[in-house]
Every structure is written in structure tokens, then in C-alpha cells.
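Just one protein chain is left out here, and the rest sit where they should.
First chain written, first letter: the chains are A and B, and each begins at residue 1.
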Amino acid sequence: MARYGMALDYKSCINCKACESACKEENGILLGADKHRIWVGVPEMEGIFPNLSIGSSSYAPSQCQQCDNAPCQEVCPTNATYYDDNGVVRVNPEQCILCTYCMQACPYDARYIDDRTMTVDKCNFCSDTRLINGETTTACQATCPTKVRIFGDLDDPNSEISQVLRDREHYSLKTHLGTKPKLYYLT
Amino acid sequence: MKTEISRRRFLQGSAALTVVAVSGAATALIEKEEHDKVASFGLRKTQWSDKLTEVPTLCEMCVNKCAAIARVEDGVITKLNPNPLFPKSRNMLCARGNAGIQALEDPDRLKYPLIRVGKRGEGKFKRVTWDEAYEHIKNKMVKILDEEKDNRSTIGYCAGEGMAEHTYVSFMQDKIGSSNFVNHATICLTTTIAGYTLTLGGYGQADLENAEYVIMAGANRAEAIVTPDTMDMFKRTKGRGAKLVVIDPRFTNTASHADKWLPIEVGTDLAFVLALTHVAISEGLYNKKFTQENMSDFEAYKKHILDKNYTPEWAEKITGIKANEIREVARDFMAHAPRSIYYQGRRTAWSFQDFQVRRAQAIFTAMGGGVDKKGGILFGKKLELGKHEIPSPSYFNAEPRIEKDKAAVVGTSGSWIAWRNTIIDGTAPYPVRAFFAYKQNPMLSVPNTSKTRQMLEKMDLVVVIDTMPSDTVMMADVVLPESHYLEREDPVKTFGGSEPSIALRKKVVDAKYDTKPVIEMMRELGEKLAKPLFEISKKYDEELQELIEDAQDEGGEEKVYKQEGYDLAEGYKHSQETINHHMVTSVYGEEAWKTLREKGIFYPDMDKYFKKKSVNTYQYYPEHKKSYSVIKGELDVEPYHDTCVDTKEIGVLKKEFRTATSKIACALYNLEKKKGVDAMPTWREELYTPTPQGRFRFITGRHGQFTQSGTSNNALLLDLMDENYLWINKRVAQEKGINFGDNIEVKSSIGAIQIKAYPTEKIGPNVVFFIHGFGAESSELTLAHHKGANDNMIIEDHYEKSFGSAAMHETIVDIRRV
Partner (left out) sequence: MNLNNILPYKKQTLKSFFSFEFTTANVVMFLVSIALVTAMFYGIGVYLAEGHHAYGVTRDHAWGLLIAMYVFFVVSSTGLCIMSSIGHVFNIEAFKIIGKRAIVGAIIMILVGFSVIAFEIGHPVRMVIYNILTPGLTSAIWWMGTLYGMYLFFIILEFFFLNNNNHKYSTIFGLAGLVVGLAAHSNLGAVFGFLVARPFANGPFFPLYFILSAMVTGSYLLFLMYGWRYKMKFPPEVETFLYTLAKVLGLLLAVLIFFEIWRMLTAIYGNMPERADVAMHTLTSANFLVGEVLLGMLIPFAIIIYSKGKAAKALVYASITGMVGIFWMRYDLVHDTQLAHMMPLKIKEYAVTTPFVEYTPTLVEWMISLGALGLAVMMYYAADKFFDLDHKSEESH
């Protein structure tokens, strides 16, 4: 059993949204701006022409942080949200009652409603489309032109993600909430 | 496979219990009254059934041809993944590449041949058989060529970039025999190709994987994605190995990766490069050994730059870039040389002085020694393919191109604007009466749409080959629907560079509609046209008459018809697969062909060299096998090494560049003498119009999720961005009372459009911008129709006079809120 996580070399991001598209195609996510598992965050430009702050314009690819202590899982009244054997936070659509409490609880805006099942859906690290088939990669990682994403097993000390997290400085989002995210932004 | 499930059943709360989300039923369509959008088409989850196959192919959502692997399940493509084997695309597929499925399944696609029934441009067509379509074309062409006495050049034609482009062009050029070809080059990259080729002996490939200092002027590699440049560049920016200087009047996604972003006055790039050169020369920063060994007329160039006094202070007044910034860039560039590149750029159809801009860039790069050297501009190697000969007849009565004198050098691909304008202004020496378009949408892509419309309206016959009902298709008499790129095999292609390879676009799924690949169209059209057109040539072509007479004894007419290539279908008779097989096996053998078909990619020793280095990186060639320096030369090493000698100066080769002088050409005296083009890059005040106070210069450009007008109807991509907006400086907008989303009229001397405003500090106060490719008029494009604005409605039809390349950023506009 693995414990999957993702490191993002976010400085390489060019906001091309290949990841967003690949995610939609891979996971059959319906069209609609609200329907997405992952996205690229774009900060508001700082400064006044021509003195713009280049430093303020780094793109911020983001998605479900696959928290080890996921608020969305904690609040689910029917345990439809669960941790699978690989530590991936997933949703069992059969059990979801669409109370959308998880959408309130998630500090990362990572959840959305799938209009076909009428249940809440989210990133599952391509568990049912790739991991299940032995491919230890996600659609977003594979397709990324500038190779922002490193996906792998955090429990394996020899995995690339473990190495990179040992070697490079990184941060995670909203850690003060105690969510213990498994998405790491490499600086 | 497709089931209609009503919105009611889908969206109803508990009733959805029975609909299993991730089943094959996910292909179901949801009709939304208001959005009029099919919410789920092409979006389906892989089921990993035993029917799953993976087919390697090449993407055609833009011109890059990235390698993809299609996941096909039960005859349906569920996902397009990157193919890691291709050195050019380096295991990536961008948003557009992923959205290939939506392009394939677009319900608006051209599904069968059409013949116009209404007025031209009205958009009324009837469905016909392929034979009826060919018959219609034949009748028109016979009439035209008979009336024009076999002047084949009376048939004009254009083509967009694509792997089957050559098949079509060879048919029109070699078989039909017309000289009047216009392709996308003069509305795209003619000036930079010409500039670099005439200066360095080739356009080359910027080695962004190893460069330490890169100047990107106007080239927006984060949004106008070019492989492998985009991937190589942005992994190393932001203090991670490569310094990037972005020269661009607007703050692009590329600029957000820059170490320095210098917004320049539009149209003044030449002054900037000349000033950089001035700094390098006056401060003696350039690579002396390299310039001495490998550059012709460098001393003259030095003198020219110094005499003209192209100082940074001079340039500051013109470009708006501070003199000290120019000095710093020049010094840094030369300090990092030869791993310094003034990036060539692609679409360089900007201003009247573009050709000289590119020349000056190339010379400046060469002054640092970064040509044919790791980290500089590389020429690399190309893996040769076998030959596929197409016998072509020569037509005695075919006239040269109509616009050949409208610019100093008009190549075989013509000058789009000059050519079109020559047709409509009546200065053509003979009429162009028919027009064929393949994979190009001149109604949206060529400056001044109304003139393109006039040109098309003058034609007796307009034939358009495309996959989508574009605005140009709406102007057609006959529409021939091409199969989508995932439905056809295209000519095998070799990709040169430091890591050369051969790649194949293989058919992934069967054609969904009554469409054909170009080679089949050319074959069938050729069969239809060959005899009737031969009859016309016989009637008017004196040389042919003589040939037939001479051959009277040995078969006569029949023999000439065969031998001279008048059988127009010849060359297209075999299937594309058979031709590809021949082209590969004749050089590399059967094993290579097998690899290519199985893996999509082939290069010698791929099995040995190709290695996965990490979760994201692959080795294609070992470092010592990469083709960094390929030009032969003799080593000229300083015999006495001492510490005073710059290490960069040691071991410079005297090389044989592929230019006229075998050296990097600082001066092109022949071009000056014969064509009146400046021998050396010279700032021409008369070719530059500063933007008048209170008015705006309009610039256009690309976007990472859209390829020109070709993807404007793609549902998935439109999900990421609905339409284009007018970039206008925030403070200027405030003064004019313009808020975000306000409808703005942008007016130039040739037309006006309306577009929503996007006030931003990312653009200067005298420039406005919006993305090219939107604003389609064609009502057949359900999603693209009237979405955003078409830039070519307002871009004036200026072109520069050396190569006839469009000057798209020479348009001054006024704006007002409506």
C-alpha cells in the first residue's frame, strides 16, 4: 500500500491549462466552468504599467490537496468520503447524499457536483483510471508541457517525490488548518 | 453507444441513483436549452475493458505535431495521452491536444461534400456525392481553362500548414500547374525564416535546453506553444538556469517567466537590436575570434553601426526602453555567450522593417558565437526519408505569379496580401478565376477580411477543403470535407534538430462521416480532370502539340500523356500507408517501419538510447550523440594557451555555413543591388509611424488554448475561455469610463468591430490588443458563431516590401464605448 502525494514545481507553470483539459478527458468530467477537479490559479497582476511585478505573476496550479486529515472526510455524514488504501481521499457515489457539507468544509474549493450521478466528486489521483491499472501517474502529470507535477509514493523513501521533498524547500497550502495536505509546492 | 437521456432524468435528485456515473452511458448527451451546449460530449472515463487498444498518432490541433497515444475503447477514443518517445514533444500534450476528441466529435463538422445553392456567402448548400462535387469542379475548370487558353495560373490556391499540405500543393502546383500559390508564410513567419536563413544559412532551432540567456521579442512561447522550445524554456526560468528577457508591448504569460520584461513601442524592435549591437561593438563585448573566422563583412557592419550612431540613447527615444536597460541586456547577453540566443520567433508579420529586425537579431546572436553550438542556435540533423516522385507536366501557357513584382522577393508561396489585392485592384496581368483553399481560413486569417471577401466573390469557382464549416467554407461553391486527423494516415514526416526522429500520424478511428483524406481527393479529382484538361492543353499548348507530333511514331498522344505526367492521378494512386511504407523501408528497412507503426516514432538506435530518467524526463539521445554542432569546419586553436585568453575563444572552428559566402552574412550586397533591400540592417525612419496621441496601435496575438481560428468551435477549450476581450490599459479605460465587460467599438481605416473590454495594467496606454481567431461569422459554427471579434476586420492590409509579408501591427485604431 502506498501513500500517494504530489509535488508541484509550480514555477514552471505557464498557465496553458493542459492539466485541466487532460483531467476532464481522463475522468469524463462534464463541461461547465464550475465542473473541474483541478485548475491553474492566476494571481492579480501587481504594479502599474510599465512597472509590473513579475514576481507577483507566478501561476498556481491547484486541486484537491489529498489531506491526511481531510475536513471533507470528517464532516461526511454517511462516510461516502473515505481514505482508500493508498491514502487517497475518494468519494463513493453510491453513498453520497449530496448534502454538500464537504464542499463547505473543504478549505481548497476542490469539490464539485457531478450532474450525472448528482453526487459530489473530486480529484482521486486518477485512482480508477490509472492507478487501478498499474500506471503510477496521473493524467495531469503526464500531459503537462513543462512538467510541473511529480506524482509518487511518499512512503517509499526512494521515490522521486520523497527525494525531491528531502532535497528542496517546499510549502503546502493552509497547513495552519491542520489538514496535512499531500500536495507540496516546490520553491 | 450514444443514448439520449433527458435532462430531467439526469438531474433529478434521487432518480439519478439508477444512472451509474462512470459507465459507458457517460457518452449520453445532455441538452441544455439555455447554454445550447452538449455538456458531456467526448468526455468519458476509460473502462479498461479488453477491447481497449492504444494507437500512436500525431496531433493536429496546431502546427507542432506532438506525438500522442490514443486510448481507444470499442471504437471510441476515450483519451489522448502524450507519447513519451518523441524528442520534439517531450512527452506532453497541451490543452488543445487533449481537446482533439472534441474536435473529432464536433457535431458541426463538415460531414459530406456540398455544393452551394444560394448566393455566394449566404451559406446555403446541398449535399452531393463526391462524384457530383468533382464533376462540378471539372466543368468549371474546363470552361475557365478553355477561356484562358490553358493558362494554368488562372487557378489560384492557398493552404494552411499541415502534414497533408504537400500532397495538396504538389497536385495544384505540379499537376494542375498553377504558379499562383499562397500559403500561410507571409501572414506568419516569412521574415524570420528569410532573415535567419540569409544570415546564418538556416532558421535553426534555438537550443533552449542549454541556453543561459534568451531574449524573446514578441515570441510568446508560453501561449503560442512551440515544441520543444516551450517545454525547454520554462523549466529553466525564474532563476533555474536560464535568464529570460521578454520584449513585448504587453505582459504575456511568457513575461511572467521573465527576469526582465521590457515593454517596447510597437514596431521599434529594429532600433532595440541595433542599439544592443552598438553596445556590443563599442564596448568590444563580442566574440572576436568567432566573428573573425565566421562572419563576412563584419568590419563593414561594425562601421555601419558606429557611423549611424545607433546608441542606446538613440534607441531609448524610439523604443521607450531605457538606455541603461539596453546596455545591461547587451552586456549580459555577451557575458553568457555563446549560450545566448536572440530567439528567432515565428509569426513575425508585424511591421515594415521585420526582415531587417530578424537579420539584426541573427547577426547579434552570431556576434556572441552562439550559432551551431550547444546553447545557441542549432541546425541539427535530419533523418532522410525515401523519395516519393510525382511526375509533373510542364505547361507552356502557365504564366508566372500575378504579384511577383509587388515585393523585392516573392517566393513560390507568394505574398498573401499582395496577391489578393492584385486580384481585386485589377492590376493583375491576367485574371485568376478559380480559388482552392485547403485547411486555411483566409476570411479570418488574412488582414482585411472585406478584401478577402471581395476576392472570393470575383472567382468563378471556389473550392474549400476543410473539416469545419469556417467562414471561408461559407464562401465556397464546392466544399470537400477532409477526414479529421484522427481518422486518417498522413505522409510520414521527419523532424530535424539536435535529436532528430521520424514520426507517423496513423489513423486511429474510422471516418465517422463521408469524408476523405486529401490524397484520396487528389486521386479522384485527378482522375476526373486529367483527360478533359489534357484536351485543353492539346488545344492551346504549342509545346505539347510538338511533343505529341515528335512522339507520333511511338504511341503519340497516349505516350506523352503517360510519360509527361498528364495523368493527374498518378502519384496519388497508392494508399498513404503504402507510400509511407516505401519512404521508410527504402532507407531504414522493415524493422524501422514496424517500430514506427507500433510506437509512432522511429530513429536509429532508439531502443538503445531511449531511457526514462525520472517520472517526467526521458533521454532520447545520450549527450554525446546529440547533434549540437553539425557544420564542418577546420579547428583553429590558439597555439599558446595563457590565462589572458578567454576560454570561449579557444577552439573556435572556421565553419562552412550554408550561406552564399559560407560565412554568416553581415551584409547582403546582392540583395541590395538587385532588389533594393538594405544590405545591412538600417533603421528607416520613413517606415515607422509613431502612434498619434490619443489613438491606439492595434496588436494581435495568440492564446495557449486556441490555434488561430481552427479551434474556435471546440467545446472543451471554450470552457476554459469563452471569447476574446480587448486589452486596454486600466488607467486609460478609467479615463474613458470603460469598465470590464463594456462593449467597445474598435475602428480602423478599413472597418470596425465590437468587443468586450478587459482593462489591465498588462498593456501600455497607447496599445490595444485582442486574441486572434475569434469572431466567426459562419452560423454553422454553433459555438464560435459571433463569439468575440475578428481582428482581421480591422487590421489594415499593409505588407513589407522585401518579402511581401503582412505588417499586422501597423494599424492605428480609435475606440469608444457603445
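Just so it is clear, a residue touches a chain if its C-beta (ideal position, glycine included) is under 8 Å from a C-beta of that chain, and two chains touch if they have at least 3 such contacts.
Nothing here was measured: the structure is a model prediction, and the numbers come from that model.
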Contact partner of the left-out chain, one of A:Leu8, A:Ala80 or A:Leu165: A:Ala80
Full-complex contact with the absent chain, from B:Asp722, B:Glu745 or B:Asp814: B:Asp722
Candidates A:Ile14, A:Leu31 or A:Met118 - the one touching the absent chain: A:Met118
Residues from chain B at the interface with the omitted partner, ascending: 7-8, 10-14, 16-17, 720-723, 725, 740-741, 756, 758
On chain A, residues whose C-beta touches the chain left out of the figure: 33-34, 39, 41-44, 60, 62, 71, 74-80, 95-101, 103-109, 111-113, 115, 118-119, 174, 177-179
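The definition used in the following text is that only the chains that are shown with their structure count from here on.
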Centre distance in Å when chain A and chain B are each reduced to the mean of their C-alpha atoms: 35
List of chain B residues in touch with chain A within their complex: 10-13, 16, 19-22, 26, 28, 30, 37-40, 42-46, 48, 78-82, 90-99, 101, 222-223, 225, 227, 230-231, 234-235, 237-238, 240, 251, 253-259, 261, 263, 614-617, 704-705, 715-717, 719-720, 729-731, 760-765
Residue ranges of chain A touching chain B (in the complex, touch as defined): 9, 11-18, 20-22, 24-33, 45, 47-50, 52, 54, 57-59, 93, 98, 114-119, 128-129, 132-133, 137, 139, 141-147, 149-152, 160-161
